[in-house]
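As you look at this complex, bear in mind that one protein chain is not there, while each of the others sits in place.
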Amino acid sequence: MNTTNIILIPLLPLLSFILLGLGGKRLFGDKAGWIASLAMLISFVLACGVAMNYFGDHSADAYVGKVVFSFPWLPFGNGLKINMGALVDPITSLMLFVVTFISLMVHIFSLAYMKGEERFHIYYAFLGLFTFSMLGLVISSNLFQIYIFWELVGVSSFLLIGFYYQKNAALAAAKKAFIVTRFADLGFLIGILVLSAEANTLDFQQLMINLSSPEYTSAAGEFMGISVLSWGLALVFIGAAGKSAMFPLHIWLPDAMEGPTPVSALIHAATMVVAGVFLVARLYPLYSIAEVGVQSLISSIGAFTAIFAALIACTQTDIKRVLAYSTVSQIGFMMFSLGIMSEDHLGYTASMFHLFTHAIFKALLFLAAGVIIHYVHSNEMQDMGGLAKKMPVTHIVFLLACLAIAGIPPFAGFFSKEEILLNAWNNNRPIFFIALLTSGLTAFYMFRLYFSIFWNKPHHEQGHGKKEGSWFELIPLMILGVGTVLAGFVPFGEYVSADGKPHHAPIDLQFSLGPVGIALLGILLAAWMYFKASSKPEKTAAGFGVFYKAAKHKFYIDEIWLGFTKGVLFNLIGRPAAWFDRNVIDTLVKGAGSATQSAAEGIKGMQSGKVQQYGLYFLFGIIIIVSVFLFTQGGR
Amino acid sequence: MNLLWIVGVPLLTGLAIVLAPARHARMIALGGAILQMALVIGLYFSFTHEREVGNVFPLLFEKQYQWFPSLGFSLHIGVDGISVAMMMLTAFVVVAGVLVSWKMEHMKKEFFFFLTLLAFGAYGFFMSMDLMVLFFFLEVAVIPKYLFISIWGSGNKTYSANKLALMLMGGSALILVGILGLYFSLPPESRTFDMVKLAETGIGFEIQRWVFPLVFVGFGVFTALFPFHTWVPDGHSSAPTAGSMFLAGISMKLGGYGCLRAATYLMPEGAHEYANIIIVLASIAIIYGAFATMMQKDLKYINAYSSISHCGFVLLGIGMLTKTAITGAVFQMVSHGLMTALFFAIIGMVYERTHTRLVAQMGGLLKVMPFIISAMFIAGFCSLGLPGLSGFVAEMTVFVGSWETKDVFHRTATVIGAMSIVVTAVYILRAVGQVAMGPLVASGEGVDDARWYERWSVIILIAGILVMGLAPFWLYELVSPGVEIIVNQFAGK
Amino acid sequence: MNVEPGLFHFLVIGAVLFFIGIYGFLTRRNLITMLMSVELILNSVNINFIAFNKYLWPGTLDGSFFTVFIIAIAAAEAAVAIAIIINLFRSHQSINVEVAEEMKY
Partner (left out) sequence: MNGSTIVFYLLGLMSIVSAVLSVTSRQIFRSAIYLLFTLIGIAGLYFWMDYQFIAAVQIVVYVGGIAVLIIFSIFLTQQSGEQLPEVPVSRAVAGAIAVMSGLALVLVLMDRYGFSGLSDPGPAPSVAAIGEKMLDINGYALPFEVVSILLLAAMVGCIVIAMRKKSQV
């Protein structure tokens, strides 16, 4: 295991950030993208090396986590300290590969896609910052370290969503993304405090040993009837839910589509949004010993988010928003899979597997959507249609990705989704049925998208002979397309499992019939409605009535949040606080001042300069003093 | 290293400014400020060198000169890690403040003289080990501020200057009463103003009980202790740019340092007695300041109110009385000093170009002044506690330290404090986002980016923020022995 | 109470005159009337001196001398005061004390 390599993996993107951020335009001009892509390529190669090295080492019975490097970054006085380190274990290796791979694809894709942007170098600088933060997050060996990078990915996401900074929508979306995740991070932070105080350490490995030790579990405290450990984990889960856009904190993700499309592919589809899943997976050993309530919290929120987002996705018309809701839904799958704990920990492997395959095909979908959007200059579905012939490469890879996400064998999504469903079937039937329904919906909305874009009505408006896209765009699409086809065949369970031991995931063909069947049903329905332009969609929508309208308006969650922030935070707390400060406290202060002043005004008259008045005071004074002496001690 | 150099250089600089022609004032001030910075950095290195060679004596470079022997006080100076950290903060802010005021035209000789005088007061304050001398330097650092605001200020400056001066003087009065009360409550043979001696001999609980609140509240006024914080918004918003930087960057730290050194260190039992009240007030200040900030429309008011919130962390840390929390309080002082000075410097630059400080009248300025606005983003991110910048380190240390005490009260206070990070994010992003992003407003057309002196001013402060944010361990190593001495006072009792 | 006039009676007269003088001094705004009040005060003091001299130390002369000196000084004082009053009247056309307030502020 080469320590330097592991440190270099995140540092190269950081270097590219610093170089491009400080002197980008002057030093490199239009070559900025190449510099960043080169750094990313080296990172990717190193990451592959690390992963192969790690998984290639079969000497031990199981894959164990190794802290390959660690130094105290910030000690606290009480024995706790933030160590900056690198923990290499199966999911780290996996994530290193995924992040560097997707990031590399996005870097290459952007060379063409973002060409001619005024802030081209800044874009690459931010991509570098994001990639650095995300890589730092996945190699974290310390709970606080993960929080640090967690915040950094949040801020790079803010910067990238707001990349088109002159658009008000971008500003609003960037703020919303940051603030909503920040709100969730509050839970994470308090969770960290709880866990660290319980375990007296922040390092993951020691944390898990300490908190699962019998000495601790026997002496663990309670708060409001729930063990402190469960509190801590539930709070950490809030953070994870925020970053991974779980209901009801999902509202930021669809808006985040205001950012450049490659950014959506990288951050809001493949990597950052799964950080929550990664975090829960990182703490999986603790969640598995926590109270059942915490586990079912995770699984029920995940499952609800999955179906909820899928329903919304069926009604959206902006293709990036459809994809965004689809992302939310798929992350819901990963999340509930983690939450359904069982003896064999199949959910863990399945979730990670799905994370892996989803990253590839969702990045593909977004990048393809980017190509399409550039081609038709619109995000709206009704401006598209009949593009199949104009954009053959995009068409094929898009189809592959849609099949993958719908769970049609032998594409990537099939295998991972199958494991998730199997785990749910074995351990939690209600969630299984929800997930099954969601699978059908997924197939439906993805093919709705596919048919609307590529078939439906003939494309005639513009761009005869227009190029589909530059090779810099198409090559990453093809690579990802290949990945979509092949990723499912990775014997994933061999490498990634909760306990590090190889895990043979059974593919039960009989069991698969149901999910695949329902997915096919969804596809057929979509084909029936959208293959040819017709009025069927409108009629169906009308048939659903209020329900359709609610889904179209995202079930009004945004409005509820807006009402909460505007109504409660601003009007109920902020405004009174500001008012109170200016009018009550300041009045008290001013009152002290003006009381002094008026007292002075009052006694100013005594200093009239009139001798007679002074004489009067003098006389009174004498009288009073003499009387005091006379009647207090005058008795003698 | 003789500490007197560090107070001597600003004094000599001030003298030179007075004597030299006005057109050289800024050059002399800058030279003096840079010399001070060099001295302070040199002090840091010789300090760490002494520590490395095993000098474990709590105070280094200690010196004691007779001053007023008949009144029982002497010029007793010495530094520990906390002082060195605070002095470095001062040095950074002073250089940045001089640079920002480079184009000051109105009464520039006086302006730079007072700037230097403030530095003199602050350095002296951070190294004095005698209560009376401490008080003397505190006053030296306060009075020029009144002049800053009333001469070079803007807006409702007379009102603000009066308010600031009166409230700070009120605080000083409490401190003086406390100090004198302490002195005369002691038995005659052990009467002294020397803090080291006082800490050694200890002060009776009955005395601590009534002196502690006086001294703590007195210094608390300086560091915006709720409800004595209302000078902060008015004072900061009326002061000239460099004045706001000093006010928020250094003066508010005088209060925090004083609370730590003169109140908590000398009177540990008093601190225990009142810790819960301090925590309650600090928590209120944190969350209430944050919410009040959310509704402000003027950039300077936003930063001033957020200073109330951030200084709440200093007091929260002190109130928690654990080593980590107090370390966090010191971190927060340094961090907030740098960050808020940077913020005010930038607000001044933006104002100079757009002639407005109202957030609603700005927008899209990133396009025309990328350097300034990028720095503003950094200041904003530091304020909302982004890792890699100093604010994060400070806040997290306070939180971890606060969480240590395992009861519901302390933990509730911590959670309330932590809640402010969300509110902070809201107001910072609202303000900075509005200023930087969106369509460019008309007032931003054709303005230029930062000039060389502004660039350097910003770079110096950002360098401080980054060094602290990226490598907090060295600051920890510097500060923690000093904090340990304070905490041992509790343990010893 | 003894109706036979004695020391006490003179002292009472002196005190009453003294306070009448004070009253005049405090309430009048005219400089001449104020001067007259001052004369009353001085006279009441003289009465006391003489009465003490007569009833307490009959063999001595000190009370008388004080009285003489007081009268002499009162004369001087009156002369100076009237000179000032006349001068004031010339410059202000009034001898009301409240008119002369240039040095008040």
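In order of appearance the chains are A, B and C, and numbering begins at 1 in each one.
As a convention for this text, contacts are C-beta pairs under 8 Å (C-beta built on N, C-alpha and C of every residue); 3 or more make two chains touch, one makes a residue touch a chain.
Predicted model, so just to flag it, every value in this text is computed and none were measured.
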{"item": "Neighbouring displayed chains - absent chain, whole complex", "value": "A, C"}
{"item": "Where the missing chain touches chain A, by residue", "value": "616, 619-620, 622-623, 626-627, 630, 634"}
{"item": "Interface residues of chain C (partner: the chain not displayed)", "value": "3-13, 15-24, 26-30, 32-33, 35-37, 39-40, 43, 46-47, 50-52, 54-56, 58-59, 61, 64-65, 67-69, 71-80, 82-87, 89-91, 95"}
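In the analysis below, only the chains that are shown with their structure count from here on.
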{"item": "Per Cα centroids, the chain farthest from chain B", "value": "C"}
{"item": "Separation of chain B from chain C, taking each centre as the mean of its C-alpha atoms, in whole Å", "value": "67"}
{"item": "Sites on chain A at which at least two other chains make contact", "value": "none"}
{"item": "Residues of chain B touching at least two other chains", "value": "none"}
{"item": "Sites on chain B touched by chain A in the complex", "value": "162-163, 166-167, 227-231, 233, 288, 291-292, 294-296, 305, 322-324, 327, 364, 366-367, 381, 384-388, 392-393, 396-397, 399-401, 403-404, 406, 414-415, 418-419, 421-423, 425-426, 429-430, 433-434, 436-440, 471-473, 476, 480, 483-484, 487"}
{"item": "Residues of chain C that touch chain A when the two form their complex", "value": "22, 25-27, 29, 34, 97-98, 101, 103-105"}
{"item": "Of chain A, residues touching chain C in the complex", "value": "608-612, 615-616, 619"}
